[in-house]
Every structure is written in structure tokens, then in C-alpha cells.
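Excluded from the complex is one protein chain; the other protein chains are retained at their positions.
Per-chain numbering from 1; labels A, B, C, D and E assigned in written order.
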């Protein structure tokens, strides 16, 4: 299967890191096609950047609609995930949602660790209806840590231990900056650490394997006859239902 | 005060109708400046259109940032409301949120009537944390009704009566297509009907009168130093904090 | 418009302070009529006092029913707010509810600061269905602070900073003793401070401007034919529907 | 033990009916002292009446404070229940809360049947935090039914059957007008019917038997030093802590 | 009445302690029949032990079905409570649920103190729909404390004080190891301490006194015609409906 790893950020380095993580996690037959948003924020870290990137990721996905078997959004905010599901003819997976749902399958409540502000992740959990499965969110201060991978690791491990002490059965690492930390810290952590790219790739493979049809009714059914201006031709075509 | 009525749809007729409704509702000293999105869907009625219009409305607001005292989003989906609050130096109001919060001040639970699908409005109520204040949502079938204003009125009135019977103290009319119906049907309805434009204009005036400062911390504080490409210069300037 | 500021406490000094705050916040055309409960607790600060004052405030409102355009309850417990809405022919606003709904329009979650016990405010938030919009409540210890306005200010500011750190976008100051603190502390606070009297006056003006009819059905419709003994004639008249 | 059955309505006939029901339900050693509010609504059936009766029932309870071992509020709205608990030196039980908590001990979810409007009962369930244990509330139309006990019985039985079909394991009959119906309809109902007076009497006996001390801290601790005017001497004494 | 105190643990010492506590709490006419599970964990303290003991307690109850007027489960996890209610012809009470519902009748929110892990109790509260009535759960570290009753008492008292400070009106002591502590610590605690065995015995007496019929419909109705193998004859008979 062909899995589109779509980076809503415009930073190629993030795309490369996510592609590498995706390839490391994928099953043998899964081909990773990694692409970067054509416009928008370099790194999504605020409400406004997330909204702009929402348009950018739909634009990006539309360009590849019909040529891939599934898409995985390479951003911990799961930017525009539901809209992407509506317009795309294939399954679309968000890396944080995928990790949280995987965490649910380990039982009990999960914790979430991220860099910086936690409020957008709290809202995301509410949107997913997962509040009662969430033990807590800890925002690690990344200010000076970026220069020092060991320091980041120590902070994330401390957060995982704190969340386990609060009752978390597992901990989701949310944020591209945390990618690959799961492998390095897994052994030292009292509870399993879940990486969004790894969970996302496997969830995408699962959805493709299940061969579920697209909803033909309701708010996720494909669009038809919708008009728009000033957007890319491929995206416009998906709104019109021309593809 | 100068109130920007920003239409995230690209249809001028909607802008005109909303501007008229806003002027009818405004206090004497309120000047209405009505503007239309430069790109995006003609009419927002789906998840994908709402995401694209999110970018469009930020683009539109950025163009007017600093020249108005408040902004009101002229779309019942309150498109990109929180991101708009983050980047704008003035209060930003969503018409459906404004009507729902006004309904709360009448006591008890409110109902909501819209055209077509109700799922996006249900999610909006969850996002606002207003589920327990919501009696129910009724989606009026507008298929053939558009040609016949009387028929629409009858359907909306029937919905308002049904919601009152379910315990609603008031009913929010959500959707530009329902604008002005509140006045026509108010007398025949067992409970008050709330129009988003009227409530939104008055809420914007209230926020301006309160002279509240913008948050200097947290997820609604102004941005600074954020980089993006392929977006309008005014929007980029707000991300960089250049204004 | 004529706005009744009804103080359910029997302490005239509170009435005067609230009247002054209301006048400072009101629009030019708003006349403030400040009145004090005829009986009941000097200062409402417990469950039992709040219940007794509930009768007292209905008694007080009934006396002025038909002579004012709106009423604002000058007590942070929003005492008997829903019953007042039922019997009065005009809009009735609670100062804490008004501040909380204003806070909702700033986005995200709000904090609440009060003096002493927080449990009644927690229950009020549950009654309003605003739990998910509430970041936290902090009860400032006012024991020795009353003699020292600067000390109160420092404690409230510290509470506001703590709430902002927990993710609050704004902070509601609940309690007459906190009135006017919003202006003094606004500049030093990381997030906007909301005063119940200021928000309440403006919300009352908004409701009057909207000219909404009173519900004719349901649990907020005017009463008729209800019998009672040992209550004031004006209140009895509202129960009987004689006015 | 001496159990005060306090009727917040001013209608003696309700007091008599409740006293009879209480005596029928009580254990051998329980003496029932039935008393009627000195002022307030004849029959509580609205928000405003419930607030006025709140003062009346505190007035009534205060008169008997110290002379009884427990108190049971003889009104399905559990009027002023929490305030009563705060000021009284003995346990205070609400008949609807008692029936709902008894229903919880039968497992699963319960239904609730009442006469007329359901909105106040819905709010009561929310206040008790029992929403997830509530299957549904049905308001039986009592307009013409009062003249005909058989007709009432049929309607209540139909409601009980409908609630059982929705998944209710038991049904609470809320409202003095439904008293004694539980015995008559018990056999025909698919699930047990719970009467508030019977459950309330037994719950009061249980609390007395447990000999629990009154909270010495928090929002239910006895009051002291609180001033009020225009209220009865016994009630004032409880606020001052003179008893 | 005859009250079966059924210990799902296989440790006789727990049965004896619970029987003594039950006898101390019971009304004069209540005969306590204390029995111990025939198989399963010595002491239930984990998910798996709780599941195994679920079968064991049904096996134990079935042996006594028809010979007792009510049953009380002598384990703080309320093991298999709902299933026990389904198969038994008499009321079945869980000691922790009984204590929590008693706590509700004292008003406000309650706290819960236990030994060791709190996660299973948190899930129990969710299952009972009592989250909003729960102030917090504190797990006292019992590692070295078992040898020293005074030390346990100090820790439990400190927990009760912390819970009261968080707003709890009462505190439920959950765990056989905490039995009888309520009497010793009651005076020193700022809020009442509730013991599950005492509350459970009285709740069982209440249910017997109310003479409620067993549901004849729904998920708690008696079983009939259900086949099973490898289980005890009395339990099999209850599934088949032969008794």
C-alpha cells in the first residue's frame, strides 16, 4: 500500500524526520510518500497557525487524492483531520488521535506529554471525547532544552513518571520534537510510551486492510457541486465532486 | 465604534444581507464595515469548506487589523473564531456563540434550528461546553423551501414549537438563511427566537465598552516571531508580531 | 433605560458600592435605580443566607416590577436568579453569570477568584453548565486582609497569575469585596480581569436592546393563578398574574 | 426517634397526607411530627414558589431545631435541602433525593414520573450529579386527571412501562399527588416503583442510626455570628449560632 | 431479618472482622450470617483478583439464595454487585456504594480514603455515575503501617483533613483494613467518616423494610433457561430459573 505522510508545516526537515519515523514503523509492503505543505507556517504552534495550516494540508492532500491508499497527517495537532476525512477518497489518520486510541487499548487512562502549551491538546482531547481516558497533560519546557537531547529526554522521562504516579497506564508523546524519544526512553519509563508516527502508520495500515467503504451519507460523505474560488484546482475538484 | 462584519464566504449577497442585519441591530454610534473573503467557498456548508474559509477569514481580518474596534464573523459556524481572537488586537465575536450565550441569560436550556445537517452544530456546542444548556438541535429540510419564504417560516416555527415542548426556554436560529426570521416569527413562537447577527453586534459593542485588555499570556496572547510562507502580507505581519 | 440594581443583602453600604460600580459601567442613557432587600441576611455568605435572601430578592424585585426595563442582582451568588426571571416582566441578569458568559467570549477557559469558601461557586458553575469552561476557582483568604486594600490586591493578583498559569484566558472576580479591583489590577494581570457589576450592567443593556419577548411557555413563563400567604402584596400579585 | 415531617407548602391537606404516608412507612420506634409552613405558596409548582418556600421551610425547621432527631422535607422539589442541612443540628432528608438514591441501590438507571413540567426535576438531577443514572423523566398530564384516581393510575403505569422499556430498573414517583400510588400500582408495574415519603422516612432512620457527627468544617458546618433582620427569632438564632 | 454478609475473599479473618462490624451496626432484629467464598483470592487487591472473586461471590450467594432477606458484600470493591442483584431474589448491597450514597445524603461532595492504589476506586465511582459528587480519592501508603494501628490512624486522619480542605463534606473509608477506624477517628476529623459495613447493614435493612418487588423486566430481572457447565449446582439453578 501507498501511504501519504502529509506534513502541514512548510519545514522540509520535519517532513524528512517524519518520513524516517514512518518508514521505521511501517510494515514491509507499505510505501511511504512524504510531502510538505506548499504554503503556511514553518512550524504549527498556535491557534492561528493551525487554522492556516488546515487549508494548506487540504491543498496538499487534494494534490495526491486518488494516488495513495491512505494518508497520515504528520503534525501532533491533527490539523484539519475531519475535513481531510471528508474530502479524501481514502482513510486519513491523525498521529495524536492514533496514539491516544492505541493507548485506550492498553487499558485505563493515558497521559500526554508535549512541548510548551497544553491548552490546544486539552481541547483536542475534548473534541475526541477522550477526557475521561486522559490522566493529565504535562507541557515540558523546551526553551533551552533544544540544544541538548539528553536534557529533553530527562524532562520527558520525569513527566512520564509523574503521569504514571497519577494513574496513567501509558503515555502519549505529542509533538514532532519528541519523535523517536519513545525508543530511547521506553526501557526507563514505568509505563509504555506511544509515538504518534508509529501508531499512525499502523492505524493507517489497519484501516486499509479493513477495506471499509466511505460513508455515503452524513457529514463525512464526499462533496459534490460545492463552489469555491482562489483555491487550488485539485482541491476545487474535490469540492465539486469532479474526481 | 467601528465594527468589522467579516463574511468568510465569498458570496457578496451574504455580506450584504449580514451588513443590513447588523446595521438594523446596532446601537446609534456603531459603524458597520462589511467585508467579504478574498478566496474560498461560496457558501460554507461542510467540514472542508469550513477549514478553507478559516484561512480566508484570518486573511480578511488581518487586512483590517488595527482599523476597527471589534470584529463579528458573519457565518453561523463561527469559523476560525478562536484563531481570530488570538491574532486580532480587538475583540472578535462569533454570531452563533453570541446567540447561545445570550440564550443562557434567559435561563434554562435553549434549542437550535438550522438548515440541513446538524452534526457540525452539535460539535460546536461541545466545543463551547454548552451541551448541558442545549435542549436539542433541529435541522430544517431546506431542499425545496428556498423558493418559498412562507414555507421556511412555517418549518422554523414548527421546529421552535417542538423545541419549546422539549423544554427549551429560547431558540437560536443558526444560519444566514434564517436571518430576519426572528422578527417575522417572534410573535407566533412560544419562546423567544435569537438571531446571531443581532446578538453578535450587541455582544461586540459590550466587549468594546468593557475595554478589556488582550491576554498577555496563554493561547490567546498575540503572536510574535512566527514564520510562514505563501500567505498575505498582513496575515504574516500578525504572525511575526510586526503590527 | 431604567436598570434596577437589586441588592439581596440588607446592608446599604453594599448597595451604594454596587450602585457606584454600575453607574461607572453604564452606557450614557442608562439610569441606575439601586435598592436594598427589606429583610434577610446582612451579607450572604452561606447556603442558608442565600436561601433566605432568595425570598428577599423576589420580594424586592416584585415591588419594582413594571417600573424598570431590566434588573441586575447585586450579589455574586446570583441569588434566586432563575425564579426572578420567571416572575419579572423584564430581563434579569446575575452579575457572576454575566461575567462568566463574557469570559466565554474571550475564548478558552476562565478562572474565578473569590473570598473564602469556593464550594458554592463550584456548584453555581455546575448549575450553569460551565464546568468545562472553568479552569479553576481560588478562594482568597480574607481573614486579616480586609483592613488592608493593598494586601487584598496582592492576593487577588497572585490568584489571577496562578489561574493564568493553569490555562485561564481570563479571570472573573466574584464578590462585592472585589469590586473595582479589576481596574486597579488590570494592568498587572497577565489575563483580563472581569468584574460582575460591569459585565452585568452591559449584559442588561444588551438584553433590553434586543427587545426579546418573555417566554410564553415552559418553566420561565409568567405565573397565573398561584396562591400564597404571608408574602408581600406585590409578590403575591406576580404569582397570581394580576400584573 | 422523633422525625419532623416538614411541609414547605402551606396546605394542611398535603401535610396530613404526607404524615399518613410517613407513619405507614416508619419503623415501630419512629414518632412522626408533621408541621406546615407558616407562610408561602399553597402548592409549590414553579421556580418562584420554590424559592419563597425555601425561606418558609428554613423558618419552619428552625422552630423545631433541637427537638427532633431528624427532618424530612415533604415536597418533591427537595426545597432548600442543602441550606436546611447546614443550619439544622440533625440530619435532613429530601424525599426525591432519598428515592433516587434508593433507586441507585437497585442497580442500573432509574426513571422519574411526575405531574406537569419536568424541567425543574431535570435540574434537580443535575444538581445531584445523577444524570447518568437517570433513564428519563416523564411528566404526566394531570389537567383533567385529578378528578379521577383510576385515570391517574393508568397514566402513571403507562409512564412506568415506557421508562422500563427505555432501560429503567426502577421508577421514582415524584410529587405528593403520586403518594400511595406505588402500593396500588406496584404489582402491575414491570419495575419497582419508589415513593419519596417511604424512602425518605427510612433514610432518615438510617442516618439517625449511624450517629454521624455534623461537619465542623466546610459549607455544611453550623453557622455562627451571621446577622440578619426581619426573620423569625429561631431562624436568626441558628444563623447567629446561639443554639 | 436475616442478613447474609458475604465475603468474596477466601480469608476467614476478614469474614470475622466484617461480621463483628456488621453486628455492631445492625438494628436489634437483624441476624448476621457471615460466610466466606469457597475459592478465589485470599485478599482482593487487583483487577484479576476482582474478576475471579466475582464468580466466587455469585457461587457463595447462590448457596444461600432463598434463605436470607438481604445480602451485603463484604469487600470494598463491591465485587460483582450488579450480577448479584440480577440473580438473587433479595436485595444485595455493596459496602462502598452504600457508604457513597449515604455520603450524598449529607450534601455536597465526599472524599474517599483507601489503602494503596486508587485507580479501581476511581473507575467504581465512574461506574456509579458519582464523579461529580466525588471531591477526591487518597490512597494511604500501607506498606509499613500494618504493624502499627496508630500510624494508620494518623495517615487516615491526615487524608480526611486534606479532603475536607478540598471541599469534601464527608469521607468514605474504603477497605476492610479501615473498618472501625471511623469510630476511633470520628471525633478528631473535621467531617464525618463513613464506614462501608455500617452503612451497608443499614441500607440492607432499609431495602428489606421497603418491600420492593424484584424487577420483572430489563437487565436485573431474574434469569430463566440459561445453560452453563462447570459451575455449582445452586448457581446453575439460578441461571436456569429453577428456584
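The criterion applied here is as follows: contacts are C-beta pairs under 8 Å (C-beta built on N, C-alpha and C of every residue); 3 or more make two chains touch, one makes a residue touch a chain.
In this text the structure is predicted, and so the values were computed from the model without any measurement.
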Q. In the intact complex, which of the presented chains make contact with the chain not displayed?
A. A, B, D, E
Q.
Which candidate, E:13, E:42 or E:158, sits in contact with the chain we can't see?
A. E:42
Q.
Tell me which of E:67, E:151 or E:219 is the one touching the absent chain.
A. E:219
Q. So which of A:8, A:108, A:175 or A:236 would be touching the chain we can't see?
A. A:108
(Q) Out of A:48, A:98 or A:113, which residue would touch the omitted chain in the full complex? (A) A:98
Q) Any idea which of B:23, B:122, B:214 or B:240 touches the chain not displayed? A) B:122
Q.
Considering the whole complex, not just the chains shown, which residues of chain D touch the missing one?
A. 108-109, 132, 167
Q | chain E, residues in touch with the chain not shown (by the definition above) | A | 10, 38-43, 45-52, 54-56, 58, 80, 82-87, 117, 119-120, 123, 126-127, 218-220, 223, 226-231, 235, 238-239
(Q) Just checking the interface: what residues of chain A touch the absent partner chain? (A) 25, 27, 81-82, 85-86, 91, 93, 97-98, 101-102, 104-108, 128-133, 164-165, 167-170, 186-187, 190-192, 194, 198-199, 202-203, 205-207, 209-210, 212-220
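Criterion: only the chains that are shown with their structure count from here on.
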Q | Shortest walk length in steps over touching chains, chain A through to chain E | A | 1
Q | Intersection of contact partners for chain C and chain E | A | A, D
Q. Taking shared residue numbers divided by all residue numbers at the interface, is the value for chain B and chain C over half (same) or under half (different)?
A. same
Q.
Contact counts by the stated rule: is the higher one at D-E or B-D?
A. D-E
Q | Separation of mean Cα positions, chain B and chain A [Å, integer] | A | 29
Q. Which parts of chain D, given as residue numbers and ranges, touch two or more other chains?
A. 82, 85-86, 119, 126, 218-220
(Q) Thinking of each chain as a vertex joined to the chains it touches, would you call that graph a line, ring, star, complete, or other? (A) other
